[in-house]
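The other protein chains are all here in position, but one chain of the complex has been omitted.
Now for chain A:
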Amino acid sequence: MSQQQILGSIAKALGRPTPSTVTESLKYTLPPRAIDHLDEAGTLEAFRQAFVGINGRFFRVENWNEAVEQIRKIFMELNIRPEEAAAWDVPELAPLWETFPEIYRGGDIGITAGKKIGITWTHGAIAETGTLALLAGPQSHRGTSVLPPVHLSLFSRRELVKSLGEAFDRLGSKDFRALNFITGPSRTSDIEMDLTIGVHGPAVVLVIYVENLG
């Protein structure tokens, strides 16, 4: 069997008679980072700066009413009708349905690919890099954040974390099959090192921070 053969070769190379199955975990401390000392307001501001720095558009609103208004404005600006939107069918986005019942909430890939905007809820907003961490699940489809040309995500203060490490601490032990970290729009520099936005994923990424979920 190839598995035995490979593990046997590894054990032999490492000077053991049989493959080992246990080890002590490695102990270390991470070097200090600028982000370590930020308070909540500082963390949100760091997120905003990082997110804007990678061509994201950031909006901050007080509550869901304002969030819905902001979404309406975004639809207008980008010339999108509610039925041209796909969104996650998660309880966090419930207020959205009341206003826009036409939004597609299923996870069919073909249908989602034909939509103009995908709307998701961010499970971890990472301040250090302006990254959105999205857990996939039965109601939180993977395609929503990558197939349409525009991706809009919402989050509140509970989702805000300082670093990728903190996001892993919080989300890593959850029962998921896919965890996607998204940092700005899809990009490439493959032709003459010329930066182009929007290759296979969205060219536009927007975030609405909702201060108070109510």
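Methods note: contacts are C-beta pairs under 8 Å (C-beta built on N, C-alpha and C of every residue); 3 or more make two chains touch, one makes a residue touch a chain; residues count from 1.
The working rule: contacts and distances are computed from a predicted model.
**Student:** For the chain not present in this complex, what protein name does its UniProt entry give, out of "2Fe-2S ferredoxin-type domain-containing protein", "Carbon-monoxide dehydrogenase medium subunit", "NitT/TauT family transport system permease protein" or "Iron-sulfur cluster-binding protein"?
**Tutor:** "Iron-sulfur cluster-binding protein"
**Student:** For a quick check of understanding: of A:V52, A:V68 or A:L179, which residue touches the chain that isn't displayed?
**Tutor:** Per the contact definition at the top, the residue touching the missing chain is A:L179.
**Student:** Could you pull out which residues of chain A are in touch with the chain that's been left out?
**Tutor:** 1-3, 5-7, 9-14, 16, 19-23, 25-26, 28, 30-34, 50, 54, 106-110, 112-113, 128-129, 131, 136-138, 141-143, 146-147, 163-165, 168, 172-173, 175-194, 196, 198-202
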